[in-house]
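With one protein chain withheld, the remaining protein chains of the complex are depicted in position.
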């Protein structure tokens, strides 16, 4: 079941559960996978930035992939961004053998010119092979690489195995519109666009032409519902639901401590046993935890799923 | 009426109104000043990043300052960040003669080490003189300079004329807590902390110890009310009001097109005659304008000031 | 006498002489201008990074330009890079009226994508007018903007008033070869290429296709001679002369303290009365001065001009 350009809906960016001592929490990997599936996600993306991928040994990365792919009944995309192509190839080939649906590749932070970006993706495809479906991660805020719509189009048109864009430019609404306009004028082939940024602009991204979301907000069920409402043309209802969560979405979308906040909520929701991160990781203060509790209590007034 | 460390409430970051041909819109400068005063702001900050200061000639910067300072009955802070100290001194001395309450100084983007930052502020104070009250602008997202609480403390303690911090680090809640804890332990003298980031975290910033906001959101009256509610301990009411605006606050808080969105709303509210920016400036698409209109209509359900 | 694409030889990047108290040293401006002319330079470039342009008031910038342009019998290029286009236009128009041969425009540090770079130069040309000859400064090490040969070609082909490239990419030899190959294949019109980087690669840059140098090394007479020897095909002699100076060239080509080193040598050569920089500026330690003295004594063994 390989990923293709028709993918839509919500792909949760999966956290990686750890025990308090920093070891992988195998039981929680199962429960978290089940949680995502119960939320109605269309797919999972594992070993991304939020998955603390950089803190895993190569064999751990494969072990986590094996466990989740085996358990999940939906397509699993695996982040294979790596400082060198050799490591990228190993991981990409390894997870495809395990049954992954595709891989996600972020540009390394030193890329600047359009030419460097195009060359990088050409080299990556040469290295992993042109038969592995891949996702471009476009996340300038964290990666500091800026890819224009034209550059994205050039990558997509040069590589048939590029089937999806994880869009998290900021601001990014016009970018979606521009890419969809390229398709209308016939210069860009079909491409799945899922949006990130913690879901912060999901309400409008869908109308701009996104196919769904790929993000890690701790209420994937709300994201799933919002996407469905938008697809059904229920604009006001979608915004009502989305706006109820926005204060918490915004709180989770803080660089550095966002992951701590997410794991805290995922634990409260029973998806994982511990909100531990492998070292080094930002910790929540007691005040921050109380703020999240307060936000949850306010969300709960309009969405009972937040009554925890 | 010089700025001091007791300043609190909302200081609006003022837009600079232009005519469609790019010339200063003198009539709108007056109407915008009146608008801010009617909103109940405690002060104004002019010639900041949002004020398109870099697009003004030195004499224009002085002219705008003169007009606003003469009309406003509240303290006016003037942004004097400049690529060189000579220009900074000229502008700082010029606006203080015109009656400004103080100046705001952002660190230039190339600063990296704590030592470079401390040296820069020491040089700035030497250049403008130690009798001009000044505000540190701490805005790493745009300025790419990271100042730790300890570095901020060192600047404040070294320079009695430093009376305020414009706090817009992201994430930044713990920073406020840390600075206030420094004061409790006696290692930091009193300091006004006003928060920025478009107001995106104002609801919690007040509880962390902020004295108010210094930002440009197009509903300064809502910011004023939120600050007052928080100061009065009306937490739920403050969040109710704030949350009603959050979808729009978030929309305005987009790098690049945020200013276009703000001017569009300010024009709708009758504060300025045109939403023109001096070139070069990002333009709103028709879709973006429609999105803002929709957001306004939703805010209006809970805050009639948004019925435009 | 406007600058055009046939320009060649050495254009000295001129220092700006200051008195010990930071005021402009008008007498040394004259003597330094005469010194450069005596060295046989083909032109001068003033108000560049090395000219401490950012530390000058607008009226000082015009005053320095007026004095040098009036005295020099060679074309004078004026750096007009500025944080905003309004200031750029003022200065550009001002110095052209004073008789400048053209202006130099560096890209602002935040530019990343090819599109942003092209847009920036288009806006700059719109602002200053398409009748002012201009030079692109390509200096990624300091400006952090990377322009590929294709982007440079696109700027040149879009703007007939672009007549010269100040080339100081590093490494940059292949870039010169690529641009000259573009011309051979007919996709790039004639363009003067003068090289920077303190002259550190001048020996090979000439053979790659450069027309000369635009840099501030304190022995412009040596640069002039090297360029002439290379143009005459005297490769070994050119390298002999160049290599004798290379230890000092390298020493001057240190970020931050390079200018202090240059002013120190220029003062020793009698070109300026003081080696003062306007604040803030890096100072030479006694050890550094002794190192330069030693290097001069070694250069002097092979080039008597260095006996100071």
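Going in written order, the chains are labelled A, B and C, and every chain counts its residues from 1.
Following the convention adopted for this analysis, contacts are C-beta pairs under 8 Å (C-beta built on N, C-alpha and C of every residue); 3 or more make two chains touch, one makes a residue touch a chain.
In this text the structure is predicted, and so the values were computed from the model without any measurement.
All shown chains touched by the missing chain in the whole complex, by label: A, B, C.
Touch with the chain omitted from the figure is made, among B:148, B:183 or B:231, by B:148.
Within the whole complex, the absent chain has one touching residue among C:237, C:269 or C:298, and that is C:298. When the whole complex is considered, the residue among A:159, A:237 or A:278 that touches the unshown chain is A:278.
Annotation for chain A: contacts to the undisplayed chain at residues 54-58, 60, 83-87, 90, 109, 119, 123, 127, 278-280. For chain B, the list of residues touching the undisplayed chain reads 112-116, 146-148, 150-151. On the side of chain C, the interface with the absent chain consists of residues 170-171, 173-174, 177, 200-201, 203-204, 208, 239, 243, 246-247, 250, 254-258, 285, 287-288, 291, 298, using the contact rule stated above.
Criterion: only the chains that are shown with their structure count from here on.
Superposing chain B on chain C by their CA atoms means rotating through 180 degrees, a value rounded to the nearest 5. One simple way to say how far apart two chains are is to compare their mean CA positions; for chain A and chain C this gives 48 Å. Averaging Cα coordinates per chain places chain B and chain C 39 Å apart. The residues of chain C never reach two or more other chains; the list is empty.
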